[in-house]
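Note that one protein chain of the assembly has been removed; the remaining protein chains are unaltered in position.
Chain IDs A and B follow the sequence of writing; residue 1 opens each chain.
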Amino acid sequence: MTAAAAPGRNKAIGERIPRADSKRLMRGRGRYIGDIVLPRMLHLAFVRSPYAHADILSLDLAAARACPNVEAVFEGKELAAICTPLIGVASNRLGHKSAPQYPLAIDRAFWQGQAVVAVVAASRAEAEDAAQQVVVEWGELPAVTDGERALTDPAIHASLGDNLALGHVITSGDPDKGFAEAAIVIERSFSFERQTGLTLEPRGLIADWDSGKEALTVYHSHQSPFQMQDVFSRHFGIPEHRVRVVTPDVGGGFGMKLNVYAEDLAVVATSRLLARPVKFCADRLESFVSDSHARDHRIKARIGVAQDGRITAMEIDDISAVGAYGMPLRFNVAEGMMAITSCGAPYEVPNYRGRTRSVYVNKNLIGMYRGVGIPLGVAVTELLTDLAAKRLDMDPVAFKRLNYRRLASMPCVTHGGVRLDGCSFDACLDKLLDAMDYDSLRKEQAELRKRGILRGIGIATFVEPSAYGPPYYGPTEARISVQDGCTIRLEPSGVFRCLTSITDQGQGTLTGLAQIIAETLGVPMDHVEMVSGDSAASPYGGGAWASRGMAIGGEAALKTAMTMKENILVLAASITQTVPGELDIVDGNVVSRRTGDPVISLAEVGKIGYFRQDTLPKDLAVELAVTRSHVANHQAYYTGNGVQGVYLEVDPETGFVKLLGLWAIDDCGRVINPLIVDEQVRGGIVQGIGGALYEECIYDEAGNLTNGTLADYLVPMAAEMPDIHVGHVETPESTTQLGAKGIGEAGTIGAIGAVWVGVNDAVAPLGAKLCHQPFTPERVLDAIRTARADAKP
Amino acid sequence: MKPSLFRYAKPASLDETFDLLAHHGRGATVLAGGQSLLAGLGMRLASPDVLVDINGLKALGGISLQGEEVVIGALTRHAEVLASPIVARHLPLVAEAITHVGHIGIRNRGTFGGSLAYADPAAELPACAVAQGATLVLGGRAGRRRVAAEAFFTGMMETALQTGELILEIRLPVQRPTQKHVFAELSRRHGDFALAGVAGLVSLEGHRIAEARLVYFGCVTHAEIARGMSAALVGQALPLPSADALVEVLRRDLSPGDVPGMRAETKLQLAAVITRRKLNSLQETATP
Partner (left out) sequence: MTDDEPGYEIEISLVVNGASVKRRVSARQHLADFLREDLSLTGTHLGCEHGVCGACTVRVDGRVVRGCLMLAAQADGSTVETIEGLSDSGVLAELQEAFLERNAAQCGFCTAGMLLTASEFLAGGQRASRQEIRDVLSGNMCRCTGYQAIVDAVEAVMNRRLDR
């Protein structure tokens, strides 16, 4: 792998370079969707269903329409007339079914919070005033709210017959035999409560249908402008080249802002009908009931282990409650699928059965959210292996060593069907044990146990597949591009403007791309300007998701920069009467490769290349704007891996869990910028801690969300979070020149499992079992009480 | 989350305020710190006709020591209480409690009187006022009257304030040299409302509790003296051996409801645990 740069000069890849982007954001000069104002813009507020399941018997919009400064009030049928419904079904998944979803609910609402009426007014406040005047006659229906019961409850969509969205089974080897042969079998039930992605900036968009140009522009707080360009074009029948989606600064995405929202189509529809820009910014209360959710699984799993500690079999049975509809394009069946494909991935598991059933319930839709189902597979695996080790009186670390897949065995395909390549489980574990001083922590734990202080140590190993390629999405027929592109244009004055299809919601991908480009070209960082977030102004691509920015976008940028450099050297050689092979670019100047002396500046090259072609040979044709792309054609993903360790204390009287330390060693291949990568890991870990200890959507029996405010839904704040140590192993991706894999989700994927193991380790002396996330004080106290009761003779 | 339309008035004097409140009756809502009110208005939990902004009433500010009482004006911001040497010296219970009230931005606006008038059962200051034996001075068109804090909180977010009345000031007896303050709070995150909290004053004779006056928050419907617990503690020797016995006493005093994510029973357990731990920690500083 080579990026031709003079050693030591213009070195940027691998350097801790601060994000130039953040200067503007820190000065209050960000431009988020809520900040954008267009002439004649209107504001939209939705009337949402207060019931989880109810017939819309009648709608009276007259009073709302008469409210001050109301432009229009729309109901479902009106918008459905100009917009085809969304159907979130993956073509390649046999039996996958979903009801069609219209921009606004028609005749029936299927979750508390589903948008039913759209009010468009001169201001948001006036739209809300009018929304309160909409009169809806509801016919409440029984709500299906539990994933397990949904399997036998009446179908919430009669046309589907039942509530099964998709069932899938993976079998590898002979699991029944494997369990029969096991010396011990550990079995547990696991619950992962529903969460919401919760970006600090709520969702929003401005739809601007220009009836003069017959073109649609949508400003969208979203991770993939191209995806939404396609969705809006297809569903509204607007030719794609007249649909433009611009993603401004986005205040956090995490996958939540990757999904396709029917109510976003409603906003576009109102703009179409009114021929004026219409802005919708979700407020926090409606975010809770309309942003896509995550998790919500019930899992039964078991592991069989031989006397010597080798795993003989694993089995996982997952029920994933995906909400009222399939998620269009992003397929919420992925939560369950990834839980069962990822289970046990780091280990040799000779016999395996994984079953998942995604079921419909009268709740908000599950969508993409950091890690998807992988954190669940990891938590299940790591807890079961930890318990098995304990049962055999084996240190969990020794158990891991014994069962880890070896680097030398890769590439390989796991029992779950995951293709691993370049996973450094042992090396990461070595580094982790050293960083956390594992042996000392175990000693301390043992000492303190004698005094009744319950410390827990949890280690979780995981695989992070990132940068999903065509084999993953292609067969689903989802129009999702997993190819990303880069255009580099030499400006006449010798600097570079670079368009990328990658987007950046704060994770720093644009800086990473600039580093790759600057170093490859041989120019200082500030000679490179990145442009992104406009579906009309870059090569077509994917955007930001599945931790793909550096792996895919970086490879594209690398290729583009290499070609651009070649082109510049061809032109420079022609101008200076030499050959390209004798030239290089260093510090923004074309130099002699032999002596290092500057030969001609890039500014001069640009001037001649653009304005003085009369001085160039007639047949010389040099492109000073270059576009290249990258796609991993036949590779489903790149596999990064990592391991995390947590040290925590459980207070047996209050049930509170205190995190004392957290260590993460990650192998994401080549690290482009440690300053950026480390903070991605930390941020991901804290979201994982959120899931493990704090975050859950609490519903009542009728399917109403009871804790839908930031005071009641607990997002981690600074005071309770630990300092997190981050370290790296670098096993470069072997199929690309750049060698980078993905990192965005690793923190979350590992942290959840580490905490699961850690809390169970802490309460193990009491015989308590914690299998219901988040581990709230009450759940911890209940588990301890149950153990005490069970222990009584 | 924009509030529904309301009218706004900012009176310059108490008389003007009382006139406005009397004129608009139930349609008027008083705006002091606004840290609770404005959040609720944004959620359209209430739609007042008129908001009466009393932040211009300078007479309602200030902290002073008057004899054996610390007098805190109703409009005193939490930040002022936090920074007050008078409170630090004479009301260590309040001084400790105030560090748990919200965060910097909230404390810069929220007011002592506002907290008491709002009477959130999970808030610290109503419990402190009752524990300290405070007297509230209320005022209205009809004149002033005094109500003991003990009698002020009557139900879930209900107080003795009548329509048209304001809290003018809160008079808190200084902590006596023989008294120790007790404050403990359990919340999932720093600054959150309490899951269970206790505020109180006790005095010790050696290792024994001679007097106890405990008030709970976060696990109650309103701030009131926990009579059963306070009486049961008198004569008890520290350290208290177990929290389990305390649960039964608290069960008679407190009636926490179930909240999403926590049953009433768990709240009782937490209340008992913090009571025992806090009282036992006093013993470490007690003179033999």
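As a working rule, contacts are C-beta pairs under 8 Å (C-beta built on N, C-alpha and C of every residue); 3 or more make two chains touch, one makes a residue touch a chain.
These numbers were taken from a predicted model, which means no experiment stands behind them.
The chain omitted from view is touched by exactly one of A:62, A:87, A:169 or A:200, namely A:200.
Touching the missing chain, out of B:73, B:102 or B:164, is residue B:102.
The hidden chain makes contact, of the residues A:74, A:190, A:254 or A:425, with A:254. The chain not displayed touches subunit A at residues 18-19, 22-23, 25-32, 34-35, 37, 125, 198-202, 249-252, 254, 283-284, 505-508, 675-676, 678-679, 682-687, 709-711, 715-719, 721, 723-724, 747. Contact between subunit B and the absent chain runs through residues 1-10, 20, 31, 34-35, 38-39, 41-43, 50-53, 55, 79, 102-106, 108-109, 189-191.
Basically, only the chains that are shown with their structure count from here on.
Taking the mean of the C-alpha atoms as each chain's centre, subunit A and subunit B sit 43 Å apart. Across the complex, subunit A meets subunit B through its residues 124-125, 128-129, 132, 283-285, 653-656, 694, 696, 698, 706-707, 709, 711-712, 714, 716-717, 719-720, 776-778, 781. Subunit B makes touch with subunit A in their complex at residues 1-5, 43-44, 186, 188-193, 195, 243, 260-263, 266, 269-270, 273-274.
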